[in-house]
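Some notes on the structure that comes next.
All protein chains of the complex are present and in place, except for one that has been dropped.
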Amino acid sequence: MASIDIADIRKAYGPVHVLHGIDLSIHDGEFVVLVGPSGCGKSTLLRMIAGLEDISAGEIRIDGRRVNDLEPKDRDIAMVFQSYALYPHMTVAENMSYSLRLRRTAKERIAAAISGAATKLGLDALMARRPRALSGGQRQRVAMGRAIVRAPKAFLFDEPLSNLDARLREQMRGEIKKLHQSLGATSIYVTHDQIEAMTLADRIVAMNAGLVQQVGSPLDLYDRPANLFVAGFIGSPAMNMFNGTYCANSAGPAIEVQGGTRIPLQRQHQIADGAAITVGIRPEHIPVGATNDAGIRCKVELVEPTGLGTILHIRPFGTTLKAFTLNRDVSGSDAVTIRLPAEWLHLFDAQSGQRLP
Amino acid sequence: MTRSKRIAGTIAHRSAILVYIVVALFPLYWLLKVSVTPNDLLYSEGVRLWPSHASVDHYLFVLKHSDFPRFFQNSVIVSGSTAFIVTILASCAGYALSRFAFRGKYWIVILMLLTQMFPLVMLIAPIFKMLSPLGLTNSLTGLVIVYVAFNVPFATFLMQSFFDGIPKDLEEAAMIDGATRFRAFSQIILPLTLPGIAATLGFVFTAAWSELLFALMLISSSGVSTFPVGLLSFVSKFSVDFGQMMAAGVLALIPACLFFLFIQRYLVQGLTAGAVKG
Partner (left out) sequence: MTTVAQHARLPSDHRPFLRRLATASEPWLYSAPALILIVAVMLVPLALGLSYAFRDVRLLNPFSGGFVGLQHFETLASDKNFARALKNTLFWAGASVFFQFTFGLILALLLDRPFRGRALAQALVFLPWAVPSFLSGLNWAWLFNPVVGPLPHWLTALGIFDAPTNLLSDPQNAMWGPIIANIWWGIPFFAITLLAALQAIPRDLYEAAAIDGANAFQRFWSITLPFLAPTIAITVLLRTVWISNFADLIIVMTKGGPADRTQIVASYIFTQAFRRLDFGYASAIALVLLLLLMAYSLLIVLLRQTMLRRA
């Protein structure tokens, strides 16, 4: 187990710049999840930590030791690939013991290590099989087993669950979490899946276009997104966004949106009167009431039942908003009243996209 | 399409296939037939499709009273070592072309393509001139060196295409597991390329087994003749005894055909299926 320090890491493939300077400190035993849209450089960063890609500039330290020039084999990290990358010509037991055999570990210790890992992952009955005789979920477990037998300094995961179906993914997600709790190993986990990110992470690193957008605990990113990108990326269904102007007159701070509707704010913000801002609010934070309640009246344009509740598409002013309600009896063309509670509003500078202080 | 038209089409298709098979096999069949025809029947029974009685006398004669076993042995040595060495060299070079992006790769590919284009007859004289002061003419070693060089370019492309079919993740996983790149190559990637290696071995073996011009040029004593050269001299020496010549021909055919079937079997088989996704 180890800490990992990444300082101003850059990556360029010839003229193409992929990472523009990443800084990140990962503590001993922490579970860090990298999220971001496709092509933003998550895998590249992970592979640079593993030593599979050269580092164009910057420094990576594992446990304080600079590893830029170390071969992957000397970094003492394990990696689980999206394709699993199991060795097809080796049995499950051979796959799991390969790294130990390369290190000339004593036979008895190898046997103990792989049988321990096999029991943990429920692979005992499969040890003599070849990868092609395993189901997708079983292969995934073997890949995990291969990583844990070595007790490495850190685990790297590159979308390890994305080839599984939804149910299995949910189950494996739980197992990975349990595994991390029992091993307490430093882990870096790349995923597209928000739920994976939210449920697994001690800290989430949101990336976009080769830059870190925000680092924080899952709830931090959910409750206080640092900018428009993170606000839009985290959460499903996505956060509603609409434009308005900031008014700080005698009636108290408020936002004026298209059509003159004023939405009162909780407090003053340090921004000029009349400045353009972007407002965000999550669908689950828009209370939906009956027609005669207080609030903004609007018509329901579309209804998306999710089973748990309903997503309503409404158009209170200019922009279509989504609101989530547990009420399942709403139907299309009903009229409802919504509120935009000041405590749930996220305010961003319309120009820079940064969260208003 | 009407039923009768479809049946007619099927019949035409199968007959055409049959014609091809007959044309492909007939010359080989005739080789076999004459080789088992006793001398006294050869002229009297002319174009009969099978002699009224068959014998293996010609084979026995060829094996016992001619240099045939020596030629056979020389050819096995030359073709076997050529195939072995070429496969090793081509595996390494093909791996480099498949897995590394490096300056000069483009030029290596161009160079190898060019060697496939230019006339080998052009090299006969200079190679003879170069090898003779080294004592490598009239020697199996010299022949092996020349054959290896001629076969390496194509074998490299062949191996490269097999390596391209194996996911890069596998050796990356091995390198993270603690292997050097070379160890990942030899312990993980090479075993998965076994079908490709078999195909390359078979291909090069057949090519070396059939090579005639350089063998004729570089070898003059019958002690180190390979099969093609030996058979040709055998033909001029025993040119009246067709039965014996054809028996020798059939024997020369066997290794090549065996290797052909060998290639077929391995080309179909893919080992990677379980490694990638599912």
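Order of writing sets the labels: A and B. Residues in every chain begin at 1.
Here, a residue touches a chain if its C-beta (ideal position, glycine included) is under 8 Å from a C-beta of that chain, and two chains touch if they have at least 3 such contacts.
All of these numbers come straight from a predicted model, not from anything done at the bench.
Q: Thinking of the whole complex, not just what is shown, which of B:Ala54, B:Met130 or B:Leu194 touches the missing chain?
A: Answering carefully, the residue with contact to the hidden chain is B:Met130.
Q: Looking beyond the chains shown, say which of B:Val36, B:Val62 or B:Ala90 touches the absent one.
A: Missing-chain contact among the listed residues: B:Ala90.
Q: Tell me, which residues in subunit B touch the chain that this view leaves out?
A: Contact residues on subunit B toward the absent chain are 13-14, 16-17, 20-21, 23-25, 27-28, 30-31, 34, 42-43, 46-47, 89-90, 92-93, 95-97, 99-100, 102, 104-105, 108, 111-112, 115-130, 145-146, 148-150, 152-153, 156, 181, 206, 209-210, 212-213, 216-217, 227-228, 231-232, 235, 242, 245-246, 249, 252-253, 256-257, 259-261, 264.
The working rule: only the chains that are shown with their structure count from here on.
Q: What's the distance between the Cα centroids of subunit A and subunit B, rounded to whole Å?
A: 55
Q: Under the touch definition given earlier, write down the residues of subunit B that touch subunit A in their complex.
A: 167, 169-170, 172-180, 183, 188, 191-192, 271-278
Q: Would you mind writing out the residues of subunit A in touch with subunit B in their complex?
A: It is residues 47, 50-52, 71-73, 77-79, 81, 83-89, 98-99, 102-103, 130-136, 139, 146, 150, 163 of subunit A that touch subunit B.
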